[in-house]
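One protein chain is absent from this view; the other protein chains keep their places.
The block that comes next holds subunit A.
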Amino acid sequence: MRLEKCWFCSSTVYPGHGIQFVRNDAKIFRFCRSKCHKNFKMKRNPRKVKWTKAYRRVHGKDMTQDSSFEFERKRNRPERYDRNLAENVLKAIPKIDKIRVTRDERHHKNRMKGKKEKLQKEAAKELEQGISLVKAPSALRKDPSLTLPQKIKVSVSQRQSEDNNAMEE
């Protein structure tokens, strides 16, 4: 039994799923579901289809080179069954997965670095330009420093909470 990769979206194809297409030059294309198969028949290039792993790798959205990928290299030589080896491998797989996931997250964080500041700057600029939607122009003319909505502090006294309880009942 072998877990293959879908040719189009690069997800794993488990046994019993998907279709294999054998082209006349004997190249085998495996698809995880009919969505990928149909896209292939439409002659779409997976590197241009946004939701595929190929696109994400090509456009730098996901990690491309990492030592954790070496563990999943395809090997064509069958291995002699060794119980210890099998046990160690089964123990190692979740560990490697976790490492890869943390590295993926780090890559994503690096990619999104500076996004928060960028959003805040854009928001400030938008507020400055569209302040007429928030405050009437006449109010601004009277007091031009009224660009940001002012924060009003309200102190809550103990007695108010008691009244609320009475209302609930």
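The criterion applied here is as follows: contacts are C-beta pairs under 8 Å (C-beta built on N, C-alpha and C of every residue); 3 or more make two chains touch, one makes a residue touch a chain; residues count from 1.
One rule holds for everything that comes next: contacts and distances are computed from a predicted model.
Chemist: Select, from "50S ribosomal protein L14, chloroplastic", "Serine-threonine kinase receptor-associated protein", "Ubiquinone biosynthesis protein" or "Cytochrome b-c1 complex subunit 8", the UniProt-recorded name of the complex's unshown chain.
Modeler: Not shown, but named in UniProt as "50S ribosomal protein L14, chloroplastic".
Chemist: Looking beyond the chains shown, say which of A:Glu79, A:Glu117 or A:Asp143 touches the absent one.
Modeler: A:Glu79
Chemist: Touching the hidden chain in the full complex, which residues of subunit A are there? Just list them.
Modeler: 15-24, 26, 76-81
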